[in-house]
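Now for chain A:
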Amino acid sequence: MILAAEEALVAQNIFFGLIAAGTIFGALRVVTTKNVVHAALWLVLVLAGVGANFLLVGAEFTGVTQVLVYIGAIVVLFLFGTMLTRSPIGRDEDVDNPAWYLGLIVAVPLLALLSYAVWDQWGDDHIDSLTPAAAQTTADVSDSIFSTYLVAFEAIGFLLTAALIGAIVLARKE
Partner candidate 1 sequence: MEAFIDDWGLTAALFLPLVGAVIMMFVRKEDEAAHKQIALLTSVAVLAALVAVAAVFNYNDAGRLQSVIDKEWIPVIDSRYHIGVDGISLPLLLLTGLIVPLVIIYSWNHFPEPRNPKAFLILILILQTGMVGTFVAQDLILFFVFFEVVLLPMYFMIGVWGGENRMYAAIKFFLFTAFGSAFMLVAFLALYFLSSDPVTGAHTFQIPDLPDAATGLASGTAWLIFGGMFLGFGIKVPMFPFHTWLPDAHTQAPTQGSVILAAVMLKLGTYGFMRIPIPILPDAARDWAPIIAVLAVIGIIYGALGCLAQTDMKRLIAFSSVAHMGYTMLGISTLTSFGFNAALMGMVAHGLITGMLFFVAGSIKERFHTLEIKRLGGLLLQAPRLGWILAFCSMASLGLPGLAGFWGEFPAILAAYQPAEGLPVELFRVCMVVAAIGTVFAAGYLLWLLQRTAFGTPKEEWEGHHFHDVETPEWLAWTPLIIGIVALGIYPNFVFDITDGGVQSVLTAFSGG
Partner candidate 2 sequence: MPFVAPYLDYHAFAPELVLIATFVAVLVADLIGERNKPLLGTIAGLGLLGSMVPVLTLAVADEPVRAMFGGGYVVDNFALTLKALFIIGGYVVILLSTNYIAEGDFWEGEYYLMLLASILGMTMMASSRDLVLIFVALELLSIPAYMLATWRKRDPKSNEAGLKYYLMGVFATAIMLYGMSLIFGVTGQTGLAAIAASPAIAGTAPVITLGVVFVIAGFGFKVSAVPFHTWAPDTYEGAPTPVTAFLSVASKAGGFVALTSLCLVGFATQEEVWQPLFWVLAALSMTVGNLLALRQTNIVRMLAYSSVAQGGYMLAPLAVAGHSIDGRRESIGALVVYLLVYGAMNLGAFAIVIAVARKTRSGEISSYGGLFQYAPGLTVVMTVFVFALAGIPPLGGWFAKFVIFKALVNPGTSAGYALAIVVGVNSVIALFYYARIAQQMWMQPVPDEDRTPIRVPPSLVGALGICCLVTLVLGVLPGLVGEIGDLAELASGR
């Protein structure tokens, strides 16, 4: 891996390094912490990190959406879920499976495989996010959604409706 010559890129790379480190650390805490509420908060860190990554490659709209939807909605959902299910707010020794090692057995080879594959394919390929031609504006995104992906957009509307109705049915007390 050779760092690009341009200073801006150096800055970007440093920035990326920080974000990545934070994201990975956060992710690790999410899956290791004994405290469910802490896990949710660590998750916020990860989600933010991912959002930052989006910004880094110039996907502003997606980045914003990430923050709004995930941090704004999903994490709140998690917190509600945690409270509704009366999970212990503090430490809970009983959050892992007895067979937790299965996760390691699967995840480590998986990581190796994925890394090998992407490394093999893309080696030193660069993303030229700074060139304006490649910039993907929010308008482009919306054009795309309302032309090529129109059906998918409609479908997701129904998906959300159905999920809403169903989730209400399931979750409501009777």
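How were these picked? Simply put, all candidates are chains of the complex that A comes from, given by their letters.
Simple rule for what comes next: a residue touches a chain if its C-beta (ideal position, glycine included) is under 8 Å from a C-beta of that chain, and two chains touch if they have at least 3 such contacts; residues count from 1.
On a predicted model such as this, the values are computed, not experimentally measured, just so you know.
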All of 1 or 2 sit in the complex with chain A; the one touching it is 2
Considering the complex alone, what residue numbers of chain A touch candidate 2?
-> 113-114, 116-118, 120-122, 140, 143, 146-152, 155-156, 158-159, 161-163, 165-167, 169-170, 174
